[in-house]
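Every protein chain but one is kept in place in this view of the complex.
Entry: subunit A
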Amino acid sequence: MISRRLFTGLIGAAAMLPGLGWAADMPKPFDNAGDVKVALVRYLSTGDFFQAYLSGVEKQAEAIGVDLRVFDSRQDAALQADMVDQAIALGIDGIIIQHGLTESMQAAAQRAVDAGIKVVAFDVNVENAAIPQVEQSDRDLARLALEQAVEDNGNEFVAGYVYVPGIAPLDRRDETWKKVKGDNPGIKEVAQFGTLDNPIANSVANQARSVLSANPNITVMFAPYDEFAKGVKIAVDEAGMSGNVSIYSADVSTADIAAMREGGSAWKATAATNPAVVGEVSVRALAMLLAGEDPGHNVVVPPTLITQAMLNDLDIKNMGELGTKVPAFAHADVAVPGWMPLPAR
């Protein structure tokens, strides 16, 4: 046990060096960081976004040197609530709740707070004043992408829109879309479609093909989720319409970057928050709470606009290069008190 603690300590120290120089004077309880136990209780874990989020959590936890446990409920809402109780029983000091349902997590989160545990929640509203909410701002994501669409196409165009109601982030992005449509009466939405049938890109491609043949006058497709955008792009390519249609989306991955950079690609821009950065911010917000500081109730990680032109000009080929060449994407200046060690870049 001791050797393991020493090991995490060493890694943590090594990770701090390029960041903030010598940061041994962290406030209590991080003067003995190896003794601080932190749990990540997950609802969603499958897919690139959640893998990247986890890697961010792991890196930041390593940088501070805390002992991280990961509980994965794999979309079982009841199990996720049980896992919070399990964490309480294990004597965990801090919990990050990652996604989940308000109905099942609200009471569990309250029990953790009552047990004196510090809690932060990412992308799930647990309706608790003592629990900071970490969010990627979905409204800002949609706003950035749509501002680019208006800049490229003017404020009069015929649009197709991909949307599945009932998914919280998509619902928030939808609010922005409605607002932008209201502010720009020249934007005409002629088709709305969307599905989450697996594999999503394939199912959306089938739908988008139908939509494009029914409405060949569409010039802008707003697909505020990268799997949707990928599907629309397949359909646009298959219909031979990449010259006439522009796709605007949200989120980004290495595969998305490749798709955006293909010659003559219709995918013009996407707005994204780096999931790894969101993971890091989640841990930092929790660490601030544990040190008795207040990260604020809404910890918002700002998104970055990524355009096709930007990717081509900077010759960005994958997520790693996006991080190094677009600094705004690699690090968010959120929840960073002076003592906080940052992960190595």
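Keep this in mind: contacts are C-beta pairs under 8 Å (C-beta built on N, C-alpha and C of every residue); 3 or more make two chains touch, one makes a residue touch a chain; residues count from 1.
Here is the rule we use: contacts and distances are computed from a predicted model.
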item	value
Which of "L-serine deaminase", "Tat (Twin-arginine translocation) pathway signal sequence", "Spore germination protein KA" or "ABC transporter permease" matches, in UniProt, the chain that is not displayed	"ABC transporter permease"
Touch criterion as defined above, residue of A:Ile234, A:Met260, A:Leu289 or A:Met340 at the omitted chain	A:Ile234
Residue among A:Gln207, A:Ser242, A:Ser282 or A:Thr307 touching the omitted chain	A:Gln207
Per the touch definition above, residue among A:Val113, A:Ala255 or A:Met310 touching the missing chain	A:Ala255
Chain not shown, touching residues in subunit A	45-48, 51, 164, 191-203, 205-207, 209-211, 213-214, 216, 230, 234, 237-240, 253-255, 257-259, 317-320
